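Let me begin by presenting the structure, written as structure tokens, before commenting on it.
Complex shown without one protein chain; remaining protein chains in place.
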Amino acid sequence: MILVNDRDQLEWHEGMTVQDILDEMNYTYSMIVVGLNEQIIHEVDYHTTLVEDNSKVTVFHLAHGG
Amino acid sequence: MALLNKSKRIDISVNGVKISAIENSNLIDSIKEAGIDLPTLCYHKDLTPNGSCRLCMVEVEERGKKKLVTACNYPVRAELNVNTETEKVKRHRKNLAEMYLGRWPNVPVIQEIAEKCGAVDKEKYKSDLTDENPKACILCTHCVRACDEFIQEKILGFAGRGYKRNVNMPFQKVDPHCVGCSSCAFVCPTGAISIDDNLNHPVNPEMIRDHGMKVNAEMATLDPYQCRMREVGTANIVEVMDAYDLLPVMNYKYGQHKDTPKMDSKVMKAKYFTQGHPDQCWHGCSMACAKAVEHFELKTGPYKGDKVIVDGPEYETAAGGSNMGCFDLDFIVEYNFYCDTYGLDTISYATCMAFVMECYENGIITKEDTGGLHLPFGATNDALEVLHQMARGEGFGLEFGQGIKYLKEKWAKKCPEKAQFIRDIGMEAKGLEYSEYVSKESLAQQAGYTLAIKGPQHDEAWLIFMDMVNNQIPTFEDKAEALYYFPLFRTWFGLYGLCKIVWNDVAPKDNSMKYPPQQAAKIPDHVYNYWKFVEGMTGRELNEQKMLDESARVHNLQKIMSIMLGKGERKDDIPPYRAMGPVTVEEYESRVLRYDKQLKDNGIDIEGKTSEEKVQLMKDFRYEQYRKVTDAAFTRRGWTLEGVPKIERLKELGIDLPELVEIVKDKQ
Amino acid sequence: MKRISKEDIVNISKRQNDEFNKYKNMLMVCTGTGCVSTGGISIRDKFNEVLKNKGLDSENIAIGTGCNGFCAVGPIVVVQPEGVFYQRVSLDDVEEIVESHVKNGKIVERLLHKNPVSGAINEKIDNIGFFTKQQLIALRNKGLIDPENIDHYIARDGYKALKKVLEENNPEKVVNDIIASGIRGRGGGGFPAGVKWESGRKAAIKRNEEIFVVCNADEGDPGAYMDRSIIETDPHAVIEGMLIGAYAVGSREGYIYIRKEYPLALDRLNVAIKQAREYGLLGENILGTDFSFDIHVHRGAGAFVCGESSALMQSMSGKAGEPRAKYVRSVEYGFRDKPTVLNNVETWANIPAIIDKGAEWFASIGTGDVSKNPWGGSSGTKVFSLVGDITNTGLVEVPMGITLREIIFEVGGGIPNGKKFKAIQTGGPSGGCIPESLLDMKVDFDSLSEAGSMMGSGGMIVMDENTCMVDIARYFTNFLVEESCGKCTPCREGLYAMKQTLDRICNGEGKEGDIEFLEEMSETIIDTSLCQLGGSAPNPVLSTIRYFRHEYEQHIKEKKCVGGICKSLIQYKINEEKCIGCTACARPCPVNAITGSVKKLHIIDQDICIKCGICREACKFDAVEVF
Partner (left out) sequence: MPNEHAMKMLSAHKLIAEFTYEPVELVKGYADRILRIDLDKNEIKTLPVTQQMKDLWIGGKGFDLWLTFQEINKNTKWDSNNNPICFSPGPLCGTATFPGAGKTLVTAISPLTGTIIDSNVGGYFGPYFKFAGFDSLVVVGKAKEDVIIFIDKTHNRITIETAPLESVDAHLISEEIPEMYADNELDKRNIAVVSAGRGAEHTKMGLLNFSFWDWRRDLPRLKQAGRGGIGTVFRDKKIKAIVARNAQVDPSWTIEESKTANYTRPLEVSKDCCSHSQVDEITKIANKWENNPEYVIEMMQDIQQRFRHIPESAIDTLNKITKTPKAHLYQIATFYKSFSLDQKGEKTIQVCMGTACHVKGAEKLLDNFERILKVKSGGTTVDKKYTLEAVACLGACSIAPVVKIGEEVFGNVQVKDCEKLLAKSEAKVEGK
């Protein structure tokens, strides 16, 4: 089970990447900061970084509104 | 260039060092990453590589073939074996440096490059073109590119061909349209360009310019990958709000709609907004987000048939469209235009019209009340007719123009059995119509809206992503801290004549890697830029605490004046329920899983309860939550539980002036 | 003129050929730029006027054709169908030709061509030395049709290839045919055209974007004018070539970028485009199919650099012609950042013939084997503009693989005025000078590059002994210094330094190490320049150093110019034996440096003489000599 932002839970599956998590949560905003177990992931590596089971993922949206 | 997260990484080797480069990135980035300091002159990290000085040439082996390429603009597309120190490459560097030395012998930056490349002989390439001036222009093209990419004015350019090439403004006269942003002077490596600063006579103009340029550079390089402000302005978040279920649809009932793609920023860019045009609303703004629709033919009203220019639509106006159930951009652009020229607030008009439409669809009002207009959600033409009536001051338009608070009371009297429903769906507080965000799932934003002193406008606090998505402020204390910090931080810009959007609608490239997420959310580098701006102008050093205090003095003054006018009471800070939760069963069922879970998680038994009963349970629960967060927020702000600033808080801020204390002393 | 169908092409061809056959004599008067300047058009009009007056105009007609290529002997009239070749025809000869040849069938001897070497008189065009070695593909219609009449072109199998391509309805096959033909870019680069079409086509399909087809008619190489002549002679060949290319790569929009200095070619091109549009061969639903394509014309404004493809596309976008880095190829991101296939005029003109007669036929001509690899050889023919110190100056279209010696001495008729051959310059400013020792080299892309020169657009400037190779190197360097766009340092600064060095050497101020300095500079300019202008600019200098190093050393060490060109190193002297004192040299001398009374030996005062050469030109007895 993957914990997102200390709240939402996602099923883990083999070969799951950071990008899969973003797609599943429908996080499409461009200005985000992604942390995987306290380690910041660079934007280019979203779809290549594998996520183990029981990882903690934080996805921070840097928006403060128009 | 493709969005960053679509491209992959490619392994290359630079002088034997393994580097994992981003596909289509410029080779020089990887060479720098390998710790090699290539000699460059025309390369500038914030400008599109020009490849004109040729000093950065390196040997590249790709698919078995060896060739010399300029590193600054060579796209990494396949495995490469790079050698930056072959004999041939070093020889060419020396020759090229000698060519520069021959032409501009006394320019410091050229003497440095010559030293780095082992070039010594100043006579070899001496000619009648040789320029002894140490501040000579060395045709590195930075200024021309900055005038184009930093500020989009395109005033500076080249003249002449071949050896006659030189940089200037047309006819070598100062072009009256130069806005004096001094980007060209900033990027010039030799000091060839000088421009004296503006009419404010700041203490330290360089300090202001150097920090302003950082943001200009970010806009030039990062905007296409971030908010695309130069392409679509604030309308870039239309599709984002829809994706996060926050776009107000049909009087805030829902947060998204299947027709949103018909009106999102992609359509605006493709068919409406003029692209590639500098749209700043004051000189020197690199964000330039005031997009416009040109030659738009009006279809209704007194100016029907005219081809006009329309400022916008910005996000609020577009979201007003979805709030009225109108997803047709032609309608949105037209109501944007008529609101502007009639001097009407698009937000008040749209939110009020959404309220009228919901009342109309629920039979609270009929054609008799609307002077024969048919006004269900999506009634674009009749909605426009109301707008024209408002201008003419006649018919239903006149009544509509009094706002939701007036209509609420009037129609509550007309149908007393639906009075509560009417008050729940009338999205106004303190008489001001809500701006266009769905706050019902974010307790922090509900308070952000209704604790704002002037009324529910989000420029005091926009906490939805922090609260609902990032889950950064789970506890009441967190929320209270945010409801203390952000209203002060965001309104600080309004004390100095600054635009808040430039603070965080573009962020430095390393912002997310340099700061922990909590900090990164405030974009610390940009906040530091503003402190330096204030110091450069006034000589006063600023830090976060001073900044918040400056803002808190004005914030409390406004609160006190509101109290004086009999308005600043706690009862005015209560949101209509539509802003806090599902008013109707229909709404409840559209998010039934989330709502049932929230009730159960908070120990509320919903076993066997009907939807109506669950709606009521949710309502009571959320108003209770709201009461708690208000208490926490007032306490954190140093106010009484009635929201009256305490005298010791005024003392703390140094604004315990007699005429202010007079107003609050007997309300402590 | 109404829009025509596929069948109409056959009918028009038949109708026009019947009309041709109706005439006993068709007087084909050359009206290329060269012959126009010597009165070609007025000769044509006078012929028709005289024929009318003599009532012979029903069976005979005079037609103004494009350039025959043999400009040295213009104005040219070829009487078809016999092919009798009259040269240096003047207005006064018209009466005689009509009276004797047309009316009485008697050929006017004095106007026939005399072979400069053998002295033989040749009646027919086909057995004149200048023409025998030629094989016409790009210039197949030269001298046979009126370029401003589309029916003439159709009569000569015009648009037959387009019809065939549209009927086969297989664009991929067209691309493969062009690859198989092995045709390489005639603009100078020598890049296989088929390969270019294929990558353009793929890029357009992959990105689902429109693709443009461009004809580069900028022809900036000084000494080269084959593109002008092709457009003035047979504009429809270029249009049909572009149509076929557009169909093959899936393009709807084509552009021709033509030089400002070619007004006549521009007019004829516009007339041809107008006629093609009226026939529906350009525009929507060509020949009744769903293929639509139109051509727009852009006029250059005087910039050699705009011959470079990316600079040309900048110019077509209304910008200054500055090339950009070629790391992203223009077949992927060219004009308007869309896939763009750009080829030279001569390349396009070859396409219809390749489709008509087949790729194997084309590949069989020329050198090397292109069946397995399009880079494997140089197939087809190449049009060269043979100019300079050569008897038969003009345009020659010869199969690849012919030797330089054959071109110069058999086709070109050798060096006039009994002078000795010294060098031939090919490839224009990017090319080099080839000495006598290499004259037996086969002329094709690869051999020329190995010799340090380049095929280039096909300019061949022959130089006799009175040429100074250092001056030629300086000439090209000066040209490039003026034409460099100035964007990148090695070309802007390097070429300027190269010009200064060569100026010093020619002014007698050369010093030790100058040659090595030129070579060192050249290597950097070639390796580091942003585009091919800079990348090939040092070739003239390097090739003259390679083959004529001794002349450089003479200029530096002995301050002598053996070619008699560098002013500061030469002196004009009058030869006592030859001077008869006729004072012809003294009168025009602008600085009155020549003294001497009638019938007495004249002397040139070396201090005043500015070496302008007018006296040498004026003297009928070759008494004025240069040392």
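Chains here go by letter, A, B and C, matching the order in which they are written, and residues are numbered from 1 within each.
The working rule: contacts are C-beta pairs under 8 Å (C-beta built on N, C-alpha and C of every residue); 3 or more make two chains touch, one makes a residue touch a chain.
Owing to the predicted nature of the structure, the values given are computational and were not obtained by experimental measurement.
Among the displayed chains, contact with the absent chain in the complete complex occurs for B, C. The chain not shown here is touched by just one of B:363, B:566 or B:658, and that residue is B:566.
Among B:398, B:527 or B:548, only B:398 touches the chain that is left out of the view.
For the options B:169, B:574 or B:661, the residue in contact with the chain missing from this view is B:169.
Here one chain is not drawn; of B:33, B:131 or B:409, the residue touching it is B:131.
Note that of B:87, B:196 or B:607, the residue touching the chain absent from this view is B:196. Even with one chain removed from view, subunit C keeps its contact list with that chain: residues 33-34, 36-38, 71-72, 74, 219-225, 228, 259-263, 298-304, 315-321, 385, 387-389, 393-395, 425, 428, 459, 461, 463, 467, 472, 475-476, 479, 482-483, 485, 588, 590, 612-614, 617-618.
As a working rule, only the chains that are shown with their structure count from here on.
Inter-chain centre distance (subunit B to subunit C, centres taken as mean C-alpha positions): 59 Å.
A straight line joining the Cα centres of subunit A and subunit C is 64 Å long. Counting only residues that touch two or more partner chains, subunit C has none.
The touching residues of subunit C, when paired with subunit B in their complex, are 303, 305, 320, 324-325, 327-328, 481-490, 492-494, 496-497, 500, 517, 520-521, 523-524, 527-530.
Subunit B meets subunit A in the complex at residues 3-5, 7-9, 22, 225-227, 234, 237, 239-240, 243-244, 314-316, 437, 458, 462, 464-466, 469-472, 474, 486, 490, 501, 503-504, 507, 511-513, 517-518, 520-521, 523. The touching residues of subunit A, counted against subunit B in their complex, run 5-7, 19, 26-33, 35, 40, 42-48, 58-66.
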